[in-house]
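Single-structure report; data block below.
What you see is the complex with one protein chain gone and the rest in place.
Up next is subunit A:
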Amino acid sequence: MTRANLILIALLVVVVPLSLLAGRVWVDPAVTPNAIPILAELRLPRAVLALVVGGGLGAAGAAMQGYLRNPLADPGLFGIAPGAALGAVIALYLGVASAILLPLFALIGAGGAMALLALIAGRTANPAHGIALFTLAGMMIASLAGALTSLAISLAPNAFAMSSIVTWLMGALTDRSWADVMLAAPLTLAGMLLLWLAGRDLDAMTLGEDAARSLGVRPGRLMALLVLGTGLTVGSGVAVAGIIGFVGLIVPHLVRPLTDKRPSSVIVPSALAGALLVLVADVVCRILPLVTELRLGIALSLIGGPFFLMLLLRMRRGLA
């Protein structure tokens, strides 16, 4: 167990119980009426979902940065989150967005983006072009899915459908149930396992693609692990919570200094820190005294944007 993992697990042990008590109504199990049902049916599934979604985004971000050897990579770049969002938006557009169908549509969207990505980038004659092709294909899928999502919004049959699409896209964990947890948790865990399995190959990628291949890395296998791994983690995250940005980008930066900086050593702490970040951000959304609850996606972008600018300023100073 590394230092980073120990620190993060200790923080989670403290924060998870506290998060259950925090909200518009602060729950005191001894005093609050209906405390047990509130905790068991509302707060606990929401907290578990925050951990699952955040953990998946953190792990996917760490793996993507390792693969592209670029600290600015984000799982959103590869079209999987936009693909999942498009699936969900289609469900909302068609008015079939039930608690089961919406995540299902989102998963189909994520799967479609993954398949397209694998189809385009998976069979290159020259393996040295794999990553460039992968990135370009991902970006094109992302912008295509984004354009189709905008199209769905502009063609929305009524104001209600339009508002529900726009609101959903902002990302939130409000009113989620155990059913969402049951859907997202196994898929995210499976995805995280695949990303973890890619760890050693990602370490080899530190030396560049040619050196990695000379160390026995099979580029096709690595790409398959990453496409499936991010597809499952990010896709199921978007399916239950909408678009939640910045976590995959920021979290690996936060934990990297606590590790020995090999990509494989960043994945697990990033999952833990992502879980912590989304949980805390969700609690902040709940307790802010606003008329309507702040959307989690907006909150994370509001925290993440300035934070990232600060990081860049520090990097610039380091480079100067």
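We take it that a residue touches a chain if its C-beta (ideal position, glycine included) is under 8 Å from a C-beta of that chain, and two chains touch if they have at least 3 such contacts; residues count from 1.
Going forward, contacts and distances are computed from a predicted model.
Engineer: The chain that is not shown, which UniProt protein name from "Aspartyl/glutamyl-tRNA(Asn/Gln) amidotransferase subunit B", "Response regulatory domain-containing protein", "Sarcosine oxidase subunit alpha" or "ATP-binding cassette domain-containing protein" does it carry?
Structural biologist: "ATP-binding cassette domain-containing protein"
Engineer: In the complete assembly, which of A:V217, A:V247, A:I267 or A:V283 touches the absent chain?
Structural biologist: A:V217
Engineer: Thinking of the whole complex, not just what is shown, which of A:R3, A:R24, A:K261 or A:R314 touches the missing chain?
Structural biologist: Spelled out, the listed residue whose C-beta touches the missing chain is A:K261.
Engineer: So which of A:M114, A:M205, A:I243 or A:L258 would be touching the chain we can't see?
Structural biologist: Hidden-chain contact among the options goes to A:M205.
Engineer: Could you list which residues of subunit A touch the chain missing from the display?
Structural biologist: 69-70, 125, 200, 203-208, 210-211, 213-218, 256, 260-263
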